[in-house]
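All protein chains but one are shown at their positions in the complex.
In order of appearance the chains are A and B, and numbering begins at 1 in each one.
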Amino acid sequence: MRRLRPDAVVTVDGRTLPACTGQSLYGVLIDAGIWWHRTHPVSGAPEAGMCGMGTCLACLVDVDGRPGVRACAVEIRDGLRVRTGARR
Amino acid sequence: MVGGGPAGRVAARELARLGVRVLLLDEHRRLGGQYYKRRAGAVRAQAGDLRPRGTRLAAEVLDAGVDVCSETAVWGVDDDGRTLLTVHLGTPGSVRALFTVLATGAHERVLPVPGWQLPGVCTPGAALHLATIDRVAIGRRVVVAGSGPFLLPVAVALLDVGATVAAVCESGTPYRLDRDALRGLRHPARVAQFAGYRARLARAGVPVRQATRVAAVTGGDRVAAVHLATGAGTVQLDVDAVALGWGFRPNTELAALLGCRTEMDETTWDRLVVADDVGGTTREDVFVVGEAAGVAGVQAAVARAAVTASQVARRLGRSPSPTAQRRARVARRAATRAAAWTAGRFPVGAGSWLPEVHDDTVVCRCEFVTAAELRCASRTVLACGDPDAAKGATRAGMGPCQGRQCFPAVAVLTGGGVSAFPVRMPVRPVSVAAVAAGSPIPADHDVPAGPADTAPSAWPTSGGPS
Partner (left out) sequence: MAHVGRPVVTAVDVVVIGAGILGAATAHHLSAAAARVVVLERGSPNREGSGTTAGNLHIQAVHTKRPGQAIPLDNVRFLPLQAAASALWADVEAELDADVELRRSGGWMLAESAEDEAELRDKAPHEREHGIVTELLDGDAARSALPVLGRTVRAATWCPDDGYANPLKVTPAYLRSAMRLGATVHAHTPVTGLRRDGEVWRVSTTRGDWVAPAVIVVAGPWIRDIVAMAGVTVAAAPVAIQMHVTVRVPHVLPNLVQHISEGLSVKQVAAGQILIGGGWPAAALDLAGRSPISVRSMQGNLAQATRLLPFLGELTLLRVWAGPLAATPDEMPVVGEVPGAPGLFLAGGTYAFTFAPLWARLLTEMVTGSGLSLDVKDLGVDRLVEPGLRARDG
């Protein structure tokens, strides 16, 4: 398999991840094994985006300080700062 | 034209080529829709263009003179029942046209199984896009399950990004050689496509299990195993991700908001637009094309869109040549037949096991409502046989997805035919500020005349990108 050469860096919950400009943030999170996108407001359980196309609205994260952004709809730019809703 | 997928773009291109002024609204940054979703700059530079045909189609749309508004979502319909309300990167706008063609596509049917809410479960479509557009595998060892012809290419795409596919689990038996399968010989392209996928999976040692469904997904904070129900009993596969889906459901909310008659299909619990075979709805000025007009795959979507385009053009006095019309009709017939054969190979409906799904299963993921709660509500006077009342009683369908995912399951579990969840604005996400800043309805004479001719036509009446 041919992996993409990263040309950008994004910070997710303080962790630096290599990424490729134009990839979806959803993809970059999952590539890094990050499946805890938000904490479910009712159950308190970890939750991840499921549909990747804006229907499920479960991949909402904080991007550059803006809350409630669909990770599946964000294209990677260098320096993007992301905070998931994961509770550690 | 609402939606820039294959059908929307083909219809827009055909109309524009006939001299009709077309405005195409699409919510994504790049035209493509789901099928022809395109890689972004740097990914394309490295990994190549995934769908050159899609890229070509996008260029043809622009060459034909279609005005394209990207990143423009249609979230509602104004009080005149006709003007579309849009939002472009937070800025509100409105659009009114002589004819509105809905190419709003489809979304995946996902049904509740125990554990489907665990991180690591996604739809086949999400897995495919991650693999093809982002070059990311959803997991190291995965299962692709549910039903539909779509599962095979998803499994192949996962192999392409280095995942181990532990199994493809198809709840039906579409690949069994029976008398109906032989009718597939009339659709050689389709059969060849299936054979190609199956050969590729066989080379990689991926079993395609038929008559097999996911009985449960288990794990802690993430998927650890799937439990398969087969004719011969239960099988456990240890995996770290699952792609789970049962085909597609048409996006018809906008059609309903526009007042086009829709009907609830009580097998699938999908809301279907009542339309004739050229995409005409019960509203004279609204047409529907592509998957929104009935899920049938890309070939049928494109072929039907061309026929609808010529119908709309004729209404505007811009008839295509008789030869072109005939060709379009022939293509549509062939594609429709192939799609019907394919669809017939797969089970329809909301999932035969759903009525017996375990009480602990989360049905509404957004509000975390279980099958037990829905069953309990439907046994009381509050919501007996009434899914919309069950929504009020349990909150199922009240969350961010507004029941787009859970409605079929809620309908089955409440035994309901009384009331579907009503379609309400906004049908796409929009901020309170963008709605509050909305512009007044433009009177007809306020519609700016186009640059070339003065005939009223599609044109953004306010907001939106220029």
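FYI, a residue touches a chain if its C-beta (ideal position, glycine included) is under 8 Å from a C-beta of that chain, and two chains touch if they have at least 3 such contacts.
If you're wondering where the values come from, they're calculated on a predicted model, not measured in any experiment.
Visitor: Would you write out the residues of chain A that touch the absent chain, in ascending order?
Guide: 41, 68
Visitor: I need the residue numbers on chain B that touch the omitted chain, in ascending order.
Guide: 76-79, 85, 381-386, 388-389, 392-393, 395, 400, 402, 418, 422, 424-426, 429-433, 435-438
Everything that follows uses one rule, which is that only the chains that are shown with their structure count from here on.
Visitor: At what distance in angstrom does the C-alpha mean of chain B lie from that of chain A?
Guide: 23
Visitor: Which stretch or stretches of chain A touch chain B in the complex?
Guide: 1-5, 7-8, 20-24, 26-28, 30-31, 35-37, 40, 42-43, 45-58, 60, 72, 75
Visitor: Quick check: in the complex, which residue numbers of chain B touch chain A?
Guide: My answer: residues 27, 29, 34, 39-44, 46-47, 107-108, 110, 117, 119-123, 125-126, 129-130, 133-138, 160-162, 221-222, 362, 365-368, 399-401, 404-405, 428-429.
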